[in-house]
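Of the protein chains in this complex, one is absent; all others appear in place.
Lettered A, B and C in written order, each chain numbered from 1.
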Amino acid sequence: MTTTYEPNKVLSNKEFKVVGTRPVRPDGADKVTGRAQYGADLQLTGLLYGKTLRSPHAHANIKSIDFKKALALEGVKAVVSAKDFPETKDTANYGLGDSPMNYFRGNILADKKVLYKGQAIAAVAASSVHVAEAALSLIDVKYEVLDAVLTAPEGMAKDAPILHDDLFTKEFEKQTKVNSNIAEHFQHKMGDIDEGFAGADVIVERTFDTATVHQGYIEPHNVTALWNDDDRIHVWTSTQGAFTVRAAVSEALAVPVSKIKVTPMEIGGGFGGKINVYEDPAAALLSKKAGHKPVKMVMTRAEVFEGTGPTPGSHMTVKMGATNEGKIVAAQANLAMEAGAYPGSPVGAGAMCVFTAYDIANVTIDGYDVVVNKPKTAAYRAPGAPNAAFAAEQVIDEIAEKLNIDPLELRLQNAAKEGTRRADGPIHPRIGCVEVLEAMKEHHHYQSPLTPAKNGGKVGRGVGIGFWFNIGMQSACNISVNNDGTVNLVEGSTDIGGSRASIAMHAAEVLGISYEDVKPQVADTDSVGYTAITGGSRTTFATGWAAYEAANDVKAQLIDRAATIWGVDPDSVEMEEGVLRSKTDTELNMSFKDLSAQLNDTGGPIVGRGAVDPSGIGGSFCGQIVDVEVDPETGKTDILRFTVVQDAGKAIHPSYVEGQMQGGSVQGIGWALNEEYYYSEDGRMNNPTFLDYRMPTSLDLPMIDTVIVEVANPGHPYGVRGVGEANIVSPQAAVANAIKSAVGARMEKMPMNPAAIMEQLWS
Amino acid sequence: MAKVFIPSLMQELTDGQTQLDIQGSTVREIIKELEQSYPGVKDRLMDGFKLKGNINVAVDGEVSPIGVLAKVQENSEVHFLPALGGG
Amino acid sequence: MPATKVHVTTTINGEPVEFLAEPRQSLLEVLRDVVQLTGSKEGCNDGNCGACTVNMDGRIVDSCLVLGVEAEGADIQTVEGIASADGLHPIQQAFLENAALQCGICTPGFLVSSKALLEKEPNPSEERIRMWLAGNLCRCTGYDKIVKAVMAAAKEMAS
Partner (left out) sequence: MTTTYEPNKVLSNEEFKVVGTRPIRPDGADKVTGRAQYGADYNPADLLYAKVLRSPHAHARIKSINVSKAESLKGVLAVVTGADTIAPKKGESADFGLGPQPMKYLRDNAIATDKVLYQGHAVAAVAAQDVHTAEEAVNLIEVEYEVLEPVLTAPEAMAKTAPILHPDLTTDEFGNSNVADHFQHKMGDIDKGFAEADVIVEREFDTATVHQGYIEPCNVTALWNDDDRIHVWLSTQGPFQYRDALALALDIPQSRVKVTPMEIGGGFGGKFPLYHELAAVLLSRKTRRPVKIVMTRAEVFGGTGPTSGSNVKVKMGATKDGRIVAAKTELRFEAGAYPGSPVGAAGMTSFAAYDIPNVIVDGYDVVVNKPKAGAYRAPGAPNAAFGIEQVIDELSKEIGVDPVEFRLQNCAKEGTRRADGPIHPKVGGIETLEALRDHDHYQSPLTPAKNGGKVGRGVAFGFWFNAGLQSTATISVNGDGTVNLVEGSPDIGGSRASISMQAAEVLGISADEVKPKVADTDSIGFSFGTGGSRTTFATGWAAYEAANDVKSQLIERAATIWGVDPNSVEMEEGVLRSKTDTELSMTFKELSAQLNDTGGPIIGRGSVNPAGVGGAFAANIVDTEIDPETGKVDILRFTMVQDAGKAIHPSYVEGQMQGASVQGIGWALNEEYYYSEKGTIDNSSFLDYRMPTSLDLPMIDTVIVEVANPGHPYGVRGVGEVSLITPQAGIANAITDAVGVRLESMPMKPSVVLDAINNQG
């Protein structure tokens, strides 16, 4: 019997009516007709245009700023700098942890010092964008240029130039007295590492370096802000978290959140990069100073590269030991990540994920958060984890090679499962690591011979597996019932990849109606309860859960109402698949649609609410199989075949889950092979254009085949695990392992561009 | 008694103890109890009435969304972890 | 009949503004649809309601009765130009504090007219205010609170 190969498979265990289907997204028509309103599309009466003056130096003291000439230019309405921030408290918290106010504000408008090229110093509002640009060149800034430090090892060196004279290393929240570029050091320790290595037959230790890379969203950052005459501020912006922007603007400008309304416009990609807030507070200040006129600011691509947060470059040593039987007995990692100009690299997440796929008795992980003269890093899809996996997954590959065990078998043999203790302490709940590895092993791709070379190069295959813990956090949702048996759903998660659909599907499932009968809408911060960022793979999980709660609130009221109409006890009424019926009297039943038509006359409209901050978050595993062809003459690598397998818990909308898997995979491929911030010695990025910062095009890629594994998350009503991030964790390592298999070179540097491969081949 | 895991860089406060059995029905009570025996723990973990912004607590493997209000069972495991975010 | 557009140079709310207008377009239409200043409202388009009142070279006019091309060289102030970077003008503040608007559609015209009055006559009588504002229709308030707001603004501006 032959079966046809399915490039996109879903391994489902449980079927639902709506959950698991693939309806068309509700914002679809607007997005294919050009009608959707993205941030930069907003045009307001009396609009002014703002532009930001950015530092030309990677590290310098600001001696003075003179605006006289700029203000004299016709059409210039206002200028702002850090001097315009009002007095406020010492610590900022906009929903994502605490940070010192001077660091938070410094990254919005630098005060006494600039810490990276591209750092914002001042902003101008003018009658046109061209006038604003001309005005920037008339601002006279005097700098005292300082030596720059660009990588974590350089930053950690004893004699390194110090970025912040008020930064003292913290060790698990203990404030030390050491003024250095190391913002934080932490350690996870389990078992006895020395004993572990003593019991190992094979030990591999390697050191890896990865470059700074950017999320590369196609839509540049943009904001329009109006500081109204009644001192209420309205911000329209492209963001992953409208409430985060509200809180950040509130903290930066010392204005209460209730005076701020943030309208999230359609968002053209984020991947973590549109959580942090950049020009929004300056735009609001400009609006105020320009006489309460709306001010719009849209970044250029170079500003996006140089002025917003990429994900860090890193320096990592990983050492692992295993017995001859293939049991990994000890693992040690030393991870140093570049925070950029201010503390806050994702090294904590990297540390948490580095060995999480495995059951290892003796582990020590040290993490260092190091400030350097680069843009303050931001989140990028599973932040920190891809760096760590690039190291760990290559070391495991090498152990498999040394032990001559199939790399998937070695991983399976050591795979973490329910009950395995993680190095940072907690025990894994039900997870799908084994299931993902098994699906990889059994996949047509893994069972097939190596894809033949296209251009006569050398071919190889690699695998990798990655973990991401996912997050929960706060979400709110309202549902109101229309009289025709449809419902309107209001939620607060900006929709980057189809989450309106996946959230609406939760509600449809509860109410037993079709997806088309739920009309979802992403609301501004005045119109829905607090909802945290669209990030951390939380949206379908947590906002979906809020929709589930709101729908159940509606359902309970529907049951009450039906009982009122029938004159029976509500406990005797049930609702299933959109039909209300008496449990005892078969005569008594009516559809949701029929009841909806009667609501206004039987007690009034019904609205439901759901607000959650769930625990029960399910981590997700994701593995890749990749075949590459490497040209040994040039070092150029082509991807011949690529398969990604991920545990989605339950894929609410499989097409959008596949979309996440494919998008994450290709970002991983770009990161692996081409992308990097290419720095000059004095800290200038030499390639801030899409011409020189090479992201993958359709020409560079094969189809990305997918398998969705479903190991239900017991913590979620439909078993959902977040799916947005785990897929970017290990493609880089899988590609590295494939290159090794093709040409024999172990890649210790990323990107693995032709030059890096040639260098490794020659060394 | 709950099993409380002490982060390695905080073990200086617990005389090198890596794991302690502590009585308490919530994390808040556990920290209070810990503070009795090992002064300094509370300041390290908490900022006023709540956990420091950069610290999470996990009870039985679940990071608590309600911080120190999380309920702790007789045989629960309690871990203090660095807070993490995603993209 | 396709109309040829005329180039017009003018000043609106202190800013130099250039626009193209068809000869048949009223100043109100130009302000709203061409310059995108929608604060001036259309209530009747025949000069009888005053919702479109603007100040043109120091005189209050119904902008629906002025052609856009007539604005060449003129200095125009609309409701959008009343507040400044320092905040609301006393007349605006007085309208808010005295609840002098309900639906608010006539408010821009009343503000432009009242401001012109107070600039000419800092201390007008109730009768004078009623006379001055007779060209502005309001259907919600019965004018009571509007007249009181103008008196309050006069007092505020005098102090």
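What we mean here is this: a residue touches a chain if its C-beta (ideal position, glycine included) is under 8 Å from a C-beta of that chain, and two chains touch if they have at least 3 such contacts.
Note that the structure is a prediction, hence the values are computed from the model and not measured.
Chemist: Check the whole complex and report which displayed chains the hidden chain contacts.
Modeler: It touches the following shown chains in the full complex: A, B, C.
Chemist: Which is it among A:A336, A:A378, A:A476 or A:M685 that touches the chain not included here?
Modeler: Hidden-chain contact among the options goes to A:A476.
Chemist: Using the definition of touch stated at the top, determine which of A:S137, A:S258 or A:N324 touches the missing chain.
Modeler: Only one listed residue reaches the unshown chain, and that is A:S258.
Chemist: Considering the whole complex, which of A:G106, A:G529 or A:P688 touches the chain not shown?
Modeler: Considering the complete complex, A:G529 is the one touching the chain left out.
Chemist: What subunit C residues would touch the chain not displayed?
Modeler: On the subunit C side, contact with the omitted chain comes from 1-3, 22, 24-25, 32-33, 36-46, 48-49, 51, 78-80, 82-83, 88, 92, 95-99, 101-108, 111, 126, 129-131, 133-148.
Chemist: Against the chain that's been left off, what residues of subunit A make contact? List them.
Modeler: Subunit A touches the chain not shown through residues 24, 28-30, 32-33, 35, 41, 45, 95, 228-230, 232, 247, 250, 256-258, 261, 292, 474-476, 478, 480-484, 486-488, 490, 517, 519, 521, 523, 525-531, 553, 599-601, 603-609, 611-613.
Chemist: For subunit B, which residues lie in contact with the unshown chain of the complex?
Modeler: Residues of subunit B in contact with the hidden chain: 26, 49-51, 65-67, 69.
Note that only the chains that are shown with their structure count from here on.
Chemist: Suppose each chain is reduced to the average of its Cα coordinates; what separation in Å results between subunit A and subunit C?
Modeler: From the centre of subunit A to the centre of subunit C is 50 Å.
Chemist: CA centre of subunit A versus CA centre of subunit B: separation in Å?
Modeler: 28
Chemist: If a residue has to touch 2 or more other chains to count, which residues of subunit C qualify?
Modeler: none
Chemist: Can you tell me which positions in subunit C touch subunit A when the two form their complex?
Modeler: 15, 36-39, 80, 83-85, 87-88, 92
Chemist: Taking the complex as given, what residues does subunit B use to touch subunit A?
Modeler: Touch residues, subunit B against subunit A: 5, 7-10, 18, 44-45, 47, 52-55, 58, 60-66, 77, 79, 81-87.
Chemist: Residues of subunit A touching subunit B in their complex?
Modeler: That would be residues 93, 96-98, 171-174, 185-189, 215, 270-273, 275, 346, 348-349, 352, 378-383, 424-429, 468-473, 535-538, 613-617, 715, 722, 724-725 of subunit A.
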